[in-house]
Structure formats: structure tokens, C-alpha cells
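Here the complex is missing one protein chain, while the rest keep their positions.
Residue numbering begins at 1 within each chain, and the chains themselves are lettered A, B and C in the order written.
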Amino acid sequence: MSTRLLPDLLRATRAHSLALAAPLSDEDAQLQSMPDASPAKWHLAHTTWFFETLVLQPHLPGYRVFDERWPRLFNSYYESLGPRHARPQRGLLSRPSLDEVKAYRRHVDAALADLLPAASAEARALIELGCHHEQQHQELLLTDILHAFSCNPLLPAYDAAPPAPAAPPAQAWLQHPGGIVEIGFDGAAGDGFAFDNEGPRHAALLAPFEISNRLVTCGEYADFIASGGYREPLLWLSDGWATVQAQGWQRPAYWLPDGSVFGLHGVQPLDPGAPVSQLSFYEACAFAEWAGARLPTEFEWEAACRLPGFHQAADQAWQWTRSSYAPYPGFKPAPGAVGEYNGKFMVGQQVLRGGSVATPAGHARPSYRNFFPPAARWQFSGVRLAR
Amino acid sequence: MSTRLLPDLLRATRAHSLALAAPLSDEDAQLQSMPDASPAKWHLAHTTWFFETLVLQPHLPGYRVFDERWPRLFNSYYESLGPRHARPQRGLLSRPSLDEVKAYRRHVDAALADLLPAASAEARALIELGCHHEQQHQELLLTDILHAFSCNPLLPAYDAAPPAPAAPPAQAWLQHPGGIVEIGFDGAAGDGFAFDNEGPRHAALLAPFEISNRLVTCGEYADFIASGGYREPLLWLSDGWATVQAQGWQRPAYWLPDGSVFGLHGVQPLDPGAPVSQLSFYEACAFAEWAGARLPTEFEWEAACRLPGFHQAADQAWQWTRSSYAPYPGFKPAPGAVGEYNGKFMVGQQVLRGGSVATPAGHARPSYRNFFPPAARWQFSGVRLAR
Amino acid sequence: MSTRLLPDLLRATRAHSLALAAPLSDEDAQLQSMPDASPAKWHLAHTTWFFETLVLQPHLPGYRVFDERWPRLFNSYYESLGPRHARPQRGLLSRPSLDEVKAYRRHVDAALADLLPAASAEARALIELGCHHEQQHQELLLTDILHAFSCNPLLPAYDAAPPAPAAPPAQAWLQHPGGIVEIGFDGAAGDGFAFDNEGPRHAALLAPFEISNRLVTCGEYADFIASGGYREPLLWLSDGWATVQAQGWQRPAYWLPDGSVFGLHGVQPLDPGAPVSQLSFYEACAFAEWAGARLPTEFEWEAACRLPGFHQAADQAWQWTRSSYAPYPGFKPAPGAVGEYNGKFMVGQQVLRGGSVATPAGHARPSYRNFFPPAARWQFSGVRLAR
Partner (left out) sequence: MSTRLLPDLLRATRAHSLALAAPLSDEDAQLQSMPDASPAKWHLAHTTWFFETLVLQPHLPGYRVFDERWPRLFNSYYESLGPRHARPQRGLLSRPSLDEVKAYRRHVDAALADLLPAASAEARALIELGCHHEQQHQELLLTDILHAFSCNPLLPAYDAAPPAPAAPPAQAWLQHPGGIVEIGFDGAAGDGFAFDNEGPRHAALLAPFEISNRLVTCGEYADFIASGGYREPLLWLSDGWATVQAQGWQRPAYWLPDGSVFGLHGVQPLDPGAPVSQLSFYEACAFAEWAGARLPTEFEWEAACRLPGFHQAADQAWQWTRSSYAPYPGFKPAPGAVGEYNGKFMVGQQVLRGGSVATPAGHARPSYRNFFPPAARWQFSGVRLAR
């Protein structure tokens, strides 16, 4: 990223995290509702630790670590960066306090400001990575707090403002002729940022296909439920049906038995035109089967997303694809800790494409590969059909 | 309790809970480190709910419940008082906030003050029960926050003041001639309070026995460890040995590998003269076996606790007994919700007698029966030997 | 036991085990349906290992172990006798075959026959212990194969002969005046056998009580179910209610939804007059609570069992008592492996008294203490009420 733009990106990113946490009390920011989710406070600290450890320590001479005891608290999963506090116990860290974490942020922000004017290209690249890393955690901060609030019988609203009404476009099938397409981030096209898992850019061969111009709506999904979708094993993948039975699933994660839906705005009436969200991959597949369609592969999605009339690409819900998360041909993780960023998760997960209402502005792009295990359903994850 | 003393007891009890919570931040007060423990905030609210539900609603005409949605949050285990928030999820209640819970306490305190002057005998008895109930939670508040802090690698101190040095009396065996002894609370002796499980008072027959004048010390327990106590299966009950292996126990819960000990005052050097604490029943039994002694029964303990020279009866650590928790002859739970207080827990637990550094002043008495599962070791629980 | 009688006991005991296994195919004899149960073949081998290890190796000069590799397969839980094959994996031992295990039995029987004429008093005592040990496993062989068969949808019958019809005596309460009673095996009264846990004989003080002259019947238990007993939490101990909900209990373990009952004779119509069996302690307590009564303590049972009119003492079903399994005053386990027999299990279990249809003739006696965890319900375990 250009020397001119990076300070703005950094400043905006760091400020946005605090803005997202602003509606939360100290107690809210402490919540960890399951091992897969993290407290908001931890997100604020971990993203800061990332800058401290990967940028400031190697690149700012004389930098003093804010607190020697904290790196093991806020390292997430980097084996090459020392021992870590157990992930399921992040919610037990009442100390440091939220105020202390904010002081940590200021300390690191000041040091980054010192570093920036004379930062090397390598340091600048790491700062840019740190910004995109923090943006990922901004979305997780929202999905994680939403899950935590869903566990409180009071069902508190993160944002009391009424939600925007949804008026979806009429459904239509977009045609794609197939053929050889280019997949992955095009580094040659400019100085934009991409994660390592979006490359190498390579050719793929597609058969002709059709893809829906918009996401499946809550109304359509309600029809699936009403027709017995959660009781018909033949619609489901085997692992999916086992999960339905073991977990007692009867509807999406945040749909309430009375027909209303819990979300960032608290409990609201179901909006039939809104995209259905908080679905697992299993539910997405069962719905597609019921609808006589299928999920697109991630390559189909990427090839089609710029077709005219392709709505709701990245602003509503991530879209499960039929592709498992695997390395692109020629992919090699970077050496060092940064190499642990993506590659080691490339098994047992499904790729989602697009972006959601919780994705920070400017974060996603057509080559972006999000990924979650097939049973995950606390994300803003929905369905776009193909056939 | 006399009309004169009850207001003082109530006032002091309610104030003491707040005093115990005073060193805790909002975040600390939210911590739940395991299903068996509860957040300090929850203790403050639950004890208040107890007064609201069992005293104010039936006995104060016109009482308005503070918040209709809260009883299900703060009911602990009373099946007859409606549905309850799942116990392992108490730590997920960031709302209501600690401040709101304190407002709840003020609301209920004010109503109790209104009720007291004209309270019926039944209402007064329930208020007294509510005070002793709250005192039990005061001890749990301390043991629970201590466990939570023990899960934080920073090992914060609840109370930074240095601990009192321990100078234990020389060990000696006290003789008891056995014979028929009276066991249980003596209601005829005055108007003192006791829980239902301390009666009916009844006779029991004891063989002659000896009991130690003091508790086992940390130094003595360290000898047990040094001699391989945690590696010798023949010292252990079968369930105990299985637990040692499954949990990897090598020392008491809060003893650190470097020889120091974590506690309310943070990390301190091991004090060889201090009573060993935070032991499970299994460890207590294994130590006794190693020492060529045994644990006393709860009847022996009660019969012996007034012998001259019986030190550390109730001010250091609860003392595991060889008695399982069972009803006394003729015990019948009271009708209604109050009947759920003790009786339904009378299986699978061991009785502890005495009291601890965390027991509120005036709470314990010789007939008092504390109880925990044999693997529990987050309480101030130690050993007094018999033979 | 006298030199004259011991050979007969040994011969009869060894033969009876084979007779019990006779209706079983090689495949049946291999079944292990849960970690707590063992295959019939394993019972046949383990009881033989017991004689080989505790009697023949120390007491028969020149004895050759049948197969050096087998002791680790057939040691049950004796820490002092070396490593053991994991208990939950006993059902995976297709080798040695049932035929080989029978050859093992013959080898050991022959060696015992060699030893007997000149056996020392110590050896004779161990042989007698081995016989009673094997009798315990004879009952387990039946309860374990019954549980295994209950897991087969074909519900095979162990014994196809029709069951004896039950005509229970009319229920009556027997009075006991209480007072000081002698508890435990009276070694002075003759040369009879008892396990270590039945002593030392000692005095206990009982309050006056009443005890039922017979066991609770299936008809009475069916009334408890019909009145909603499995849906009313206030009847249950807390652990019991949690188990009812977690396991979905709605009736005794072998009662089928269609009103018939599975047992040693296969599926039979419910016999209202037969004693209810295969109950857990939790169910026994809940029934007693519903019936306005309670379970007797093990001391009450022992003091009452010789009262005139005390029916079904030891021939129908073991009877849960309100006593947890704990050492009698002055109990000390024997030194060596034999000391592991009983003492190390003295926590977390409830005592049952009496005997059952599956107890070998001559095995039980009034001082006999059987014990199982409170949730166990694959034994012939029923209820005798007290009040």
C-alpha cells in the first residue's frame, strides 16, 4: 500500500474497533459464550498484540513491550510465537481490564505512529496485514457478541436502532458459459491487498452453469421449514442429519420459536424479504436439495460475481460454497509466523464467498476466501443457489 | 430470632456481601470458571432473589417484583419456583449489570425494612433463613472468585494485604471415651438458628477414639508429596486414584510447581505451619492412610469439638469427615420450596465439619454440616486426623 | 472352613460357573455391553486367575502359570498385581477363546486339587475367599449377560423356561424397638465365612422403626409410574432427577414400552405381584418418597432381617439401603493384594442388603454388604420400605 494511504487505513481501522466496542459495557466485553468465540476485549487486545509482536518488536528499535506477561494471553494460535492461554478460557481474563486494554491500544498506536514515517517496505506490508487482520476480528467481534447475547434470556440488543427494511430483487438465474476462467487475486492489477490464501492466481475450467441473482430469503427458508425440511433425512448430508438430531435443530440459530428473529437489533419480526442468515453449511445444502438446486463452487462464485444483475454480492451474508478450503495450485505459506495465518486451517472447512452486513467496508473482494467448519452457524452466513 | 436482633443480622449480612464484592471490578464479578462455581454478581443477585421470592412476595402485601424477567435468571435449583437459567451459563449474564444488581439489592432491602416491624413469626423465620443462606453464599463468593482468579495466568490477588503468619500448636491426640452422645442441633437450648439438615437431634453410639488437636499442616502435606504420595495407588480410594490419573493431580489445587501457593492474598511462599487447604476428600483420605490414621466421622468430630485443646475448630479450613451426607433419623424436608434447601442433595457427597477463613463470623456451629462431592477442591477444605 | 468341607465348596463353585455359562454360545460369552459389565468368558477366566495368582503361585511349589501373557488380561483392579487390560476393552478379547479359557480352568482346578490335601491354613483361607469371590462373579455373569441381551433388538432369553408365578404376602409393617444392636459378622459364632467389609462387629444405636415385611411389587411400582412419578422433580434426589432427564428414564431398565418386562426368561408379561427389580437407588428413593416412606439404613435392615414375618430377605432382589458404603469402626484392609478387595471402593456407592434370584445358594448372609453406585440399574436391585 502506498506510503500516503497506509496511515489513514491504520487510523481508521484502529478507530473502528473501538467504535464497535463502544455500545458494550465492561461486562459485555468480557463474554465468551463458546470455545469458538472470543470476548470483545480479547479481540481488542489480540489485534493489538499482532501489531506489537509482528511489527513493532522486529521493526521499531527500542520498542518496549507494554506488559511482558500479556503476549501469552493474547496470542491466538501462533505456535512459533510461544505458549498461549487456552482458547476456551479467554472469557476468564477479567484482568487486564477493558480500560487497561485500551491503554495497551494507545501505547501500540503511538509506537506505530512513530514507526510509520520511516517504515521499511516489509514493515509497511506487515502493518497493512495487521489492518486487514483487525478487520477480520471486527466482524468476529460482532458475531461473537451476538452469540453471547443470544445466550442471555434477556436477549439484549447490540444496536437498538430499527433494522433497515428488506426489499429483495425478484429472483432470476444468471447464465455463465463456463470455460477457462482466472481465479484468485490479481496482484498485477495494482497495489491492492489480498491474503496469501487468495493466490496464486491460476486458471480453472468450468462447465456452463446458472447462479441466482440474489440470496435465499427468510420467506423462502420458512417454506422449507414448513414443508418439513428439518425432519426429512434424505435432504441432508449424513453429517448434517446427525447434527440436526444431536443438537435438536429445528430452525436457524437465531430464529425464535414464536416466529421472531434475534439479531444485532435485538428481537424483531421475521422479515420474509431479508436474506436468511446464521445458517450452517449443512442447512444450506439441505435447503438447496429441497429447492432442486445446489450450492455454487467457489470458482463458479468468483467467475459469476461480476455478472450484471449479481445482487447482494458482499453486503448481506457470506455465501456457503460447495468447495472445501484447500490450497490453490502452487500455494506455499510464507516463512515464519505469518505463514501460520491461513495455510494450516486448510482441511475440514468450507469456503464462503462474498461478505456480510458485519464485514467492514473495503475489507472483502471477489477473490476473498472466508472459511468455517460445516456446522458453524453463528456467522452471517446464507445461501446463493446455483444449478 | 428475637425481633430485636433480626434487623441487625439482616443489615450486617446484606452489607457484608457488598463489602466482599468491593475489591472486584465489574469484570471480576462476572467470572464463572466452572459449572460448579458462580459469578460474584450472581451470588449478590441470587441471595436477593431468595428474599424477594420467599419472603417479600408471600409476606409483604403490595410488593412489586423488581423485574419480572429476573427470577428465572437468579433461581438456583428450586424446581418448585419455576424454570431456571442453566447453571453453567451464569457467567454469560453480562446483563443485568453489577450496578443494576446493586439497585435490585437496594429495592429488596427497602422492602424488607418495610416488612420487618410487623413481620409474622413465619416471615421472621424466613428472613433469618435468608441471612444464613446469604452467609453461605458469602463463603462461596470467595471460593468461586479465587478459583476464577486461579485460571488467569496473571494470578491476581483478591486481597493484597500480606497473610497472617501461622504458628500451629504442637500436634497431640485428644482422647474421647466414646459411648452414647447427642448429635445435632439442640433447639431446646435457646433460639439459635440451624439448618434443617442439622436435626433431628438424636443419640449415636461411638467407640472410643482419638482425634488430632489441630489440622494437618502444609509442611506435613509436603512430606506426603515428597514421599511419592501422588504416585502410590495403594494409598488411594479407587475413585480417587482414577481422578489423580485422569486430572494429572500432583499437588493441592493451588500449590504451584515452583513451591509457592496461590490464595486470597495472591501468590505467597508455602507456609509450612499453615493448615493445608483446597484438598479433595480423596487427597484427605490418601494423606490419612499414608499417616497411619484416618478421617473422623462427622459424629466423632461433633462429639470431640468441645474437648479442651481442640484447636482450629472453625477458623481455618473445613474438615473432611468419613461420613457421607445422609439424613439424620427422622429427618423430613419442610413442605414447599424451603424443603429443597438441603434434603435433595443427600447422596454422593461427603460431610465437612468446622469452618474456614472464608466463613462469615457467627455462621458455623458444632452441629453444622457442610457437604461437597469427594473430588471438589476449590473450597477451604483440609484434614484433621483421627485414629 | 474345615478341611473336610472346603473341597466340596471348591468343586461345587467351580462347576456352578460352568453351568451358568452353559446356555451361552461362544459369541454370547464374549459380549461386553458397557464398561461396568464384563463378558461371561472374562468372568470364567478372572475367577481362575484369582486362584492362580493368590493361591497357586504363592502356595503350590513348582506351579507353572498356564500362560505368562494372561495375567494382565484377567487381573481386574489389583494395583499390586501388575498392569491390566483396560476394563472397557474386555469385550475385545476374542483370544483366548472360550475353549482355551475352559482349559485354563481345568489346569487350575487340577493344581488346586493337588494343593488341597496339604494346604496350609492360610492357603485354605485364600481358597475359601476364592470360592466366595467366584460366587460374586456368578451373579455378575448373569446380570452382565442380561444387560448385553437387553441391547440386542431380538431380546434373547437366557433361560427359556417360564418364570415362576409370584404370589407376594400381604404387605405389613414389622416393628423394631431400636436400641443398641450388634452389627457385622459374628466370627465367634462359628467358622463361617465373611468378607472383610462385614467387620469389625460392633454396636450401633437405633431409634425405633418399622420395616415392610416384603419388597415393593411391580404392581405398586406401576402405580408410581402411572401417577407421574418420573415427571415430578420434587420426589427425586437432585442427582437422581438430573439422571432421569439426561437418560430419559421413564420406567425401570428392563420394562418395555408395551408393558412387558425383559428378564432372564426373555420377554414376559408384567407380573404385578413380583418384586420390582433392576431399579437404581435414585428410583428406589423416589418411590419411597412417593409412598410416604423411606429406605431403611443398612443397620436397620440387619437388625430387622431375623424378625418373624420378614419375607423375601435374600431370594428375590437386593435391597437398596439409605447407607453409603463406608468402613465400619476399626476396619483396616488386610495387607497385600487381598486388601484391595473391598476397602478401596468405600466412597460414592450405596449399600444393598439381602440377596437376589441370581445370588448363588449359600452366598449371602445377614451381615452381607453389597454395594453399587446410585445410578446402577442392571442388577437385581429392588426396594424394601421403612418408616
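Note that a contact is a pair of C-beta atoms (placed from the backbone, for glycine too) under 8 Å apart; a residue touches a chain by one contact, two chains touch by 3 or more.
The shown structure was predicted, so the numbers you read here are calculated from the model rather than taken from an experiment.
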In the intact complex, which of the depicted chains does the undisplayed chain touch? A, C
Sort through C:P156, C:G178 or C:G219 and give me the one touching the missing partner chain. C:P156
Missing-chain contact among A:Y230, A:F281 or A:W301 belongs to A:F281
Given A:P177, A:G228 or A:G348, the correct residue touching the omitted chain is A:G348
Option touching the unshown chain, where A:L60, A:L174, A:A204 or A:L385 are the choices: A:A204
Suppose we count only contacts with the excluded chain; which residues of chain C make the list? 25-31, 33, 41, 69, 72-73, 85, 89, 91-98, 148, 151-154, 156
Chain A residues touching the chain left out here are 77, 79-80, 180, 202-207, 233-234, 236-241, 281-282, 285, 294, 322-324, 326-327, 329-330, 339-340, 344-348, 350, 374
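Please note the rule applied: only the chains that are shown with their structure count from here on.
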Overall pattern in which the protein chains touch one another (line/ring/star/complete/other): line
Equivalent-chain rotation between chain C and chain B, CA atoms, steps of 5 degrees: 180
Numbering shared by both copies at the chain B-chain A contact, with half separating same from different: same
When centres are defined as mean Cα positions, the distance from chain A to chain C in whole Å is 58
CA centroid of chain A to CA centroid of chain B, Å: 45
Give the residues of chain A that touch two or more other chains, as numbers and ranges in rising order. none
